[in-house]
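With one protein chain held back, the other chains of the complex are shown just where they sit.
Letters are used for the chains, namely A and B, taken in the order the chains are written, and counting of residues starts over at 1 for each.
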Amino acid sequence: MYIRATGNISPQKTFGHPLMNEAPVAYTGNRLSCIEPDYKEFIDPKLIRRMSRIIRMGVAAAMECLKEADVKMPDAIVTGTSYGCLEDTYAFLSKMVEFNEELLTPTAFIQSTHNTIGAQIGLMLQCNNYNNAFVHRGFSFESALLDGMLLLKEKEASHVLVGAIDEIIPTSHTILNRLGLYKQGDVSSLDIYRAGTKGTIAGEGSSFFMLANEASSSDYARLDGMHTFYKPAGAVDIEKQVSSFLEKQGIATGDLDLIITGKNGDQKSDRIYDQPGQSVFAGIPILNYKHLCGEYPTASAFAFWLAANIIKQGKIPAMLQTSGILKPIKRVLVYNHYLNMHHSLFLLSAC
Amino acid sequence: MNEPVFIAGTGIISAIGNNVAACLDALQNSRAGMGPMKYLRSAHQQRLPVAEVKLSNEELAALAGLPAVKSRTALLSLVAAKEALSRSGITDVKAWRTGFISANSVGGMDKTENFFNQFLADNRKGRLRDVINHECGSVTELAADALGIKDYISTISTACSSSANSIFLGARLIKNGILDVVVAGGTDSLTRFTLNGFNTLMIVDEQFCQPFDEHRRGLNLGEGAGYVVLVSDKVAATLPDKPGITLSGYCNANDAYHQTASSPEGTGSYLAMSGALKKSGLQPSDIDYINLHGTGTQNNDIAEGTAIKRLFGPHFPKMSSTKTFTGHTLGASGGIEAVFSVMALEHSIVFPNLRLQTPMKDLPFVPVTEVQQNVEMKHVLSNSFGFGGNCSSLIFSKV
Partner (left out) sequence: MDKLISDLKSQIVTQLNLQDIKPEDIGDDQPLFVEGLGLDSIDALELIVLLQQQYKIKLSNADEGPKVFRTVRTMAEYITAHQAQNS
């Protein structure tokens, strides 16, 4: 199966700028926010008035992806989000507490549902086809992707729109900060891997993909496979999972041109990647990406987007500081984990 | 890819009983589960009846074997999922590639609400343990970890059709050879968030709901959890009692009409039901009983009824909404009603649509109003439709 088109809104200038030939946008502090486009071009004003930020980001990235794919009616729409529409949830919840369950209005409640983004896309397209929403923490995007891949394999669909969306709002940032997830002080997003401290930086994003059964001349990459594993027992278990995935795909590690890992600057979390880095991944160039988008449960979708773009261009974009990778890039493995609970592997290659 | 997927076990907890046997007894004796609010603390306590599970969090925790400080949604989930596994005859989940696919609509919101009481006044306050399981997936993991399932876990949230979609996905993972056993369904506890949300939509009935009645006034909210254990042919052959019911059809379609309202002609409902029939290779006339979505709102019942009229007319199967017993359990309803559908087939019984007084004048059929025993049935259709136009239908068949 193939990645026909993408749409991405992130803390970088990724919307409508898939080339990534400029320097990355740097952030100071522990929170990265998306650079949002002017939505009027993508969303009917009659619909936009009820949409909170995450819904706009989701719908706009989906529309961009559909436009690039030149697909008017996907056979399925599958989304993944861990936190869902936090702004609407917060709006309704805080009013409910404040006014003691009186004088509440329905809009924030109905928009807070976890399937709102997929539903709004369906509504805008008048698409009666399969529509599903996954909400499993660091597996939200992976679950949506697996569903999409199965629909293609089952021949239930030939084009599936798969996307992942998560937002960070002041309240969730405050709570997650109290839980000790983020770095303290004025750290620059570009320095997180060198900081050697505890915690990461908060991020968010909206990434959509058009998966297709048939190859076309404009594909980004071929999606060879995906594997997830939950709460691995330790480094040995992780190595076993990675090796058996590659084996199943019929490739040796030497066949990989690049590995994208999900280091996020938290010392303990980053160490998890070091072990396979020294064994199964030894000798292969490794890149990290969370200095660009921050850490969030569906950040792996940003890595998936990055891998697809790198393969399409055949080289590392200027956005990622690298040195010495000269070989054309034809096969990329993404390895990400979220809180050492949700581990995922994606294998993409040139068409 | 066409091998059958069997239902090896079912588990349930709802307002009418804490397990399969108790729910069956209530259904056979027309005992509804609605009443005044006892466990949920809400400003609407005097006005809105609800269908609560008749156990406190402490009692549920003892049944589940989890601490009582965890979300009620996770406690309900674990009680029902444990029952489903124990009734399936599968003694060791590690012996197979086993998955847990659960659904819920608002995760650990029951605890988040507590957190917010203090947090809003001072954002350094509020116990973090009350908010740590807020995510929908976190609720699933509490149950999955307790069950010892880790090969595949996921959570679906498509509003009121959520757990029908879990069961649907579970079957596909087995058919695709990815898993051998899947515990699939959903859970939701009552929360002030959802109660107030539905209240703002002015679709909560102040009396006990009357789905498919001309004078219906809205829905009652309920809580609970329902799971089925789906197994491959290979696993089924190893079980002491070979399962006799399969999930033969399923379909997910979208109404694409409005964020909350169904289209008057019930486009999404029609597509879901007809798609499920097509998948199972059955004709409308093969369906013996429809477990209706039947919420009791003006909008749902006419949309669902109109779609049924178009697909099944003029020969209608028996039908009823078991939400007249359990209330609308949202993310759990597809799982709970899947368990009821399997029960109907196993016991040859059609459950009544309680409190139906005046049939809807625009529909040419009337749901079953009294319990019917010894009804020969081969195929049961279960409908679950939700916000965002998400419509899913499942078909259960006797082998």
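In this section, a residue touches a chain if its C-beta (ideal position, glycine included) is under 8 Å from a C-beta of that chain, and two chains touch if they have at least 3 such contacts.
These numbers were taken from a predicted model, which means no experiment stands behind them.
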### Task
Going by the touch rule at the top, give the shown chains the omitted chain contacts.
A, B
#### Entry: Candidate in contact with the missing chain, chosen from A:A26, A:L103 or A:V236
A:L103
### Task
Give the residue, chosen from B:L63, B:A261 or B:V368, that touches the chain omitted from the document.
B:A261
### Summary
It is residues of chain A that touch the chain not shown, namely 45-46, 48-50, 103-107, 110
### Query
So which bits of chain B touch the chain we can't see?
200-202, 258-261
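We take it that only the chains that are shown with their structure count from here on.
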### Query
Where the centres are mean C-alpha positions, what is the separation of chain A from chain B, in Å?
30
#### Entry: In the complex with chain A, residue positions of chain B that touch it
1, 42-44, 105, 107, 112-113, 116-117, 119-120, 123-124, 128, 131-132, 135-138, 140-141, 150, 152-159, 165, 169, 172-173, 176, 192-193, 196-197, 199-201, 252-260, 267-268, 271, 386-390
### Parts of chain A lying in touch with chain B, wherever the complex brings them together
50, 77, 82-84, 89, 92-94, 96-98, 100-102, 104-106, 109-116, 118-120, 122-123, 125-137, 139-140, 143, 147, 150, 153-154, 171, 174-175, 178-179, 228, 230-231, 297, 341
